[in-house]
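Let me begin by presenting the structure, written as structure tokens, before commenting on it.
Every protein chain but one is kept in place in this view of the complex.
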Amino acid sequence: MDFGLSDEQLMMQDAVRSLLENECPVADVREGLDADTHHDPALWSMLAEMGLTGLIVPEEYGGSGFELLDAALLAEVAGEGALPGPLFGHQLATLAVLRGGDEAQRARWLPALASGESIGTIAWAEPGDVWNPDSWACTLVDGAVSGTKAHVPHASIADVIVVGIAGGGLAVVEATASGFQIEPFDGVDRTRRIDTVVFDGSPAEMLGASDVAVPVVRDAALVLLAADAFGCAHTLVRETVDYLNEREQFETKLTQFQGIKHELANLITGLEPTRALWWYAAHAIDHVPDDASRVAAITKAHIADRSTEIARQCVDLHGAMGYTWESTVHVWYKRIMFDRAFLGGPSEQRTRAAALSDW
Amino acid sequence: MDFGLSDEQLMMQDAVRSLLENECPVADVREGLDADTHHDPALWSMLAEMGLTGLIVPEEYGGSGFELLDAALLAEVAGEGALPGPLFGHQLATLAVLRGGDEAQRARWLPALASGESIGTIAWAEPGDVWNPDSWACTLVDGAVSGTKAHVPHASIADVIVVGIAGGGLAVVEATASGFQIEPFDGVDRTRRIDTVVFDGSPAEMLGASDVAVPVVRDAALVLLAADAFGCAHTLVRETVDYLNEREQFETKLTQFQGIKHELANLITGLEPTRALWWYAAHAIDHVPDDASRVAAITKAHIADRSTEIARQCVDLHGAMGYTWESTVHVWYKRIMFDRAFLGGPSEQRTRAAALSDW
Amino acid sequence: MDLEFGEHHARLRDEVEAFLTANWPSDDVRAFRRKAIDVGYLYRHFPAVYGGSEQPADPMADDIIESAFTAARAPQGIIGQGPDMVVPTLLMSGNDAQRERFIEPTLLGDISWCQGYSEPTAGSDLASLRSKAELDGDEWVVNGHKIWTSDADTSDWMFGLFRTEPDQPRHHGITFLLIPMDQPGIEVTPIQSMTGETEFCEVFLTDARTSIDCQVGERGGGWGVSRNLLVHERNLMGFRTQQLFESMLELARTRQMNGAPAIEDAGVRRSLIEIEGELLAAKYSRYRSLTNSARGNPDPNAALAGVVKKLHASTMAKKLTQLGLDLAGADEGLRAQGDASVDLGRANEPGGWTANYLFTHSSAIGGGAPNIQRNIIGERGLGLPRDLRTPKESTPST
Partner (left out) sequence: MDLEFGEHHARLRDEVEAFLTANWPSDDVRAFRRKAIDVGYLYRHFPAVYGGSEQPADPMADDIIESAFTAARAPQGIIGQGPDMVVPTLLMSGNDAQRERFIEPTLLGDISWCQGYSEPTAGSDLASLRSKAELDGDEWVVNGHKIWTSDADTSDWMFGLFRTEPDQPRHHGITFLLIPMDQPGIEVTPIQSMTGETEFCEVFLTDARTSIDCQVGERGGGWGVSRNLLVHERNLMGFRTQQLFESMLELARTRQMNGAPAIEDAGVRRSLIEIEGELLAAKYSRYRSLTNSARGNPDPNAALAGVVKKLHASTMAKKLTQLGLDLAGADEGLRAQGDASVDLGRANEPGGWTANYLFTHSSAIGGGAPNIQRNIIGERGLGLPRDLRTPKESTPST
């Protein structure tokens, strides 16, 4: 047994951290919140060059051939730096094609997704908070998709859209196809835009092994959201420590007050042990499939709660400045709100996990 | 509208506080935990002389003619001082006869209960956590009670036992009667002993208006437990402040550390607003009957939670000393455990309150 | 204790409804307010001589009037820092001329106010403020920089604290001034908040001027004047949670959870009751506090109840909005505030729960951050000793 990260994994994370510090510091992220889409093609190319757009794609399709744990480690760093752009949806679309596609479908889409030339996304939810594949209403009839999908990450810049279809299938729509319209949704997290996509007979192709891919994509999404929230929360604690170290009140450094010290200690005590939890949850998707869905749900719920506590307390610890747009804390706060809500909040996830238990 | 205590009420509380400080300081209470029963007849006589044993009994029966709010104010002070003895059961038995008895029954039992000459108690629960009157199994056939009652406060010294009967009635058994046996229960709160009472054809008399009395007695019990827990929790905070004011660590007074100050501030912020809540809940039993059951359940649940948090934190704030029998903090801690559990914990009470809501 | 809904309350309800039928809608909001004050329905706790209606404390009557006005969508008292902060301050510390000049116009909305209090380097630690005023003949000349000022861009006057005796330390030598906003020496810059709105402003004062008649209380005695103010501000910051709770019940009835309305879920039901417990505690604490003031403070624990109020309210608001946002589901959880506001009656409109959720953080501004509250509770409420501080300078008591 070996329950730790490899040197390669640690180096990958450090490399992405450095890239984001240099190419996409949080001040730039904040500036971009008002932009039309928060997508920087140059940054995307750099991520692609590092092999990150094809992280989980096998080498035979031009990818790096890593596992979901690596994808989650990338999500952690993306959360730390509040990385804007389509990475989240891209990873899930890639996974859907990888696990759900037949040989021809993989060969058709994976190389461009791996190289980053194509941006992928996933159209999972439907209006009215429908996240459960059993309730999907979008239809695929005669090779054409019709219906409305909600909360599609960065749909407006996607080349390949994986769409959940009534009956629990997944179909691929290429953005060059006709017959769909994209309506931007005014999302709370402006680093990861989400859109409503209305399909009206768009040409599409069903993935051959959709039934296999659907649960894996859902579990992976839950774990990636958890890892992202974990990264966000860690940064918020660090940013808060840095901010308070610089501030004085009553001629005393704020971090010398036990009130602040103990609050931060309580928060990090809730968070840090969950690192090993999402490591395991990611690992389980590839290696312990029987345990994967239940642990993914538990992990998403648990880290959503711990990171939310951190977000709300760290905003308050910034005092009035924490309430401003100028401070960057709200960037992570809102990203954690996204991570908490997407695919359903802690209560929904715990209800699912309980249903999956052998009690 | 007037939402405050009268001068008489404040004076009554102060008088009881003084009595307990002089006649029953907590060191004595702790000493008595190992005694057979924790009942001091001399102290009981003093309470009787102050009119407290007949607090809610009308003057025509020799009582003081006060309301349930006054009984709750007494329960608060009893909690503050961890008053050992039969007061809790006595108040409920008295209330049962007062609200449930016909004229003859009142005249027969109330004067001796009011004067304290008779000690009353209530046999409400049945084995297996049966607290709901609808599920009582004890029978009254041909004037004789049979069946087992659990958690009867201070049964071994009671003269008058009010017994819940299948179908939701209340009957009175006098201790001079034959046909019942008392088995002490090893309770966590040794200031208020509880016993199991096995009736096997004990002579008993049904109270005429039991159906009226049962909900009132239950609501009153919930409020008295809440007021008691509130008093206990307030004392625990004060004792903790006093203890920590005397202690130094790293050459600094412990109460100068914000870690302790903020913890105590959080605890008291949860507690102090509930004072007005139990005031209202007690008042509602006499004056807003439609609201009484629901608010009593909400109040019991809420104060059980707040006082439990205080108890657990205040024990820990005493360090290792808090874990000893010698320290008195466990006296209040365990009293709060009793208040939390008796008649069902927060979860049960909230479930009841929700069922009583007009949602 | 007497909470009876008596005959006089039933009569009051009828009278209020008759009044509203007769007088509202109306084109002249100001005249409507004046009439409503005169019959005793608005500004019930302010003296009649300065334009209030001077009624005895009666929260049940308050509730009856507020419900009827709300149902009729009739204007109630001006919400804001004028009636809530400036008027009580002038009543306590102003002179007669100031009361005459400012109180009634404030209550009727003729004069609006903003607060010049916090500064970039003096947030919770107000005693370190730097903006200063110097006397030039019979005018104060003011220079400095205020921040977190609500509505500075639309207000007629500012009230605030300014250092007038620069040689005195900390909270000594500070004076409370009223300053007209419409003058060349004042520049206002909005601050965008995390919600995307601009609730707060920065105010730059450069040789701004105000008459010496606009000094409230003694020169150098502004700290004492402002302490009274703080008490009122903390009342104002209380979150109107009851209405939000009603919205949440409505939400729980309509939202589906596991194929049934959320309100049928055993855990949701208990969570709602748990929050209702906090709300009821806050409600009856308010009754208690009003009664206690009306009686001249016999309640021995009233001070403790007073100091915990704000932290209790903000803790409660956080719990409540978290449950509301979660109950509203992912569609709402993912949504920006957008055009929604913290209008409590509209929480269930798109963005409404997000708006209320984010707004709970604004309490860090003005009324003091939560940790400052905890210090006040520990020290004033529980009698704990003051914090350790850097021993550089002995700090006078705040």
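Going by the order they are written in, the chains are A, B and C; count residues from 1 in each one.
One rule holds for everything that comes next: contacts are C-beta pairs under 8 Å (C-beta built on N, C-alpha and C of every residue); 3 or more make two chains touch, one makes a residue touch a chain.
The shown structure was predicted, so the numbers you read here are calculated from the model rather than taken from an experiment.
**Student:** Where does the absent chain make contact, in terms of the chains shown?
**Tutor:** A, B, C
**Student:** Out of B:D142, B:D290 or B:E326, which is the one that touches the chain we can't see?
**Tutor:** The single option touching the absent chain is B:E326.
**Student:** Thinking of the whole complex, not just what is shown, which of A:L264, A:A292 or A:V329 touches the missing chain?
**Tutor:** Of the candidates A:L264, A:A292 or A:V329, A:L264 is in touch with the missing chain.
**Student:** Taking the entire complex into account, which one of B:H39, B:H90, B:H151 or B:H234 touches the absent chain?
**Tutor:** Of the listed residues, the one touching the omitted chain is B:H151.
**Student:** Which parts of chain C are in contact with the chain that was left out?
**Tutor:** Touching the chain left out of view, chain C contributes residues 258, 265-268, 270-271, 387-391.
**Student:** Suppose we count only contacts with the excluded chain; which residues of chain B make the list?
**Tutor:** Here the touching residues of chain B are 125, 127-129, 131, 150-151, 185-190, 194, 249-253, 256-257, 259-260, 263, 308, 312, 315-320, 322-327, 329-330, 333, 337-338, 340-348, 351.
**Student:** In the whole complex, what residues of chain A lie against the chain that is missing from view?
**Tutor:** Answer for chain A: residues 1-7, 10, 69, 237, 241, 245, 252-253, 255-258, 261-262, 264-266, 268-270, 272-277, 279-280, 283, 287-288, 295, 298-299, 301-302, 305, 347, 350-351, 353-354, 357, 359 touch the chain left out.
Following the convention adopted for this analysis, only the chains that are shown with their structure count from here on.
**Student:** Could you find the chain whose CA centre sits the greatest distance from that of chain B?
**Tutor:** With centres defined by C-alpha atoms, farthest from chain B sits A.
**Student:** Determine the centre-to-centre distance between chain A and chain B, using the mean Cα coordinates as centres, and give it in whole Å.
**Tutor:** Going by mean C-alpha positions, chain A sits 53 Å from chain B.
**Student:** Between chain A and chain C, tell me the centre distance in angstrom, where each centre is the average of that chain's C-alpha atoms.
**Tutor:** 40
**Student:** Counting only residues that touch at least 2 other chains, which ones in chain A make the list?
**Tutor:** If we look for residues of chain A contacting two or more partner chains, we find 257, 259-260, 263.
**Student:** Going by the touch rule set out above, which residues of chain C reach two or more other chains?
**Tutor:** 371, 374-375, 387
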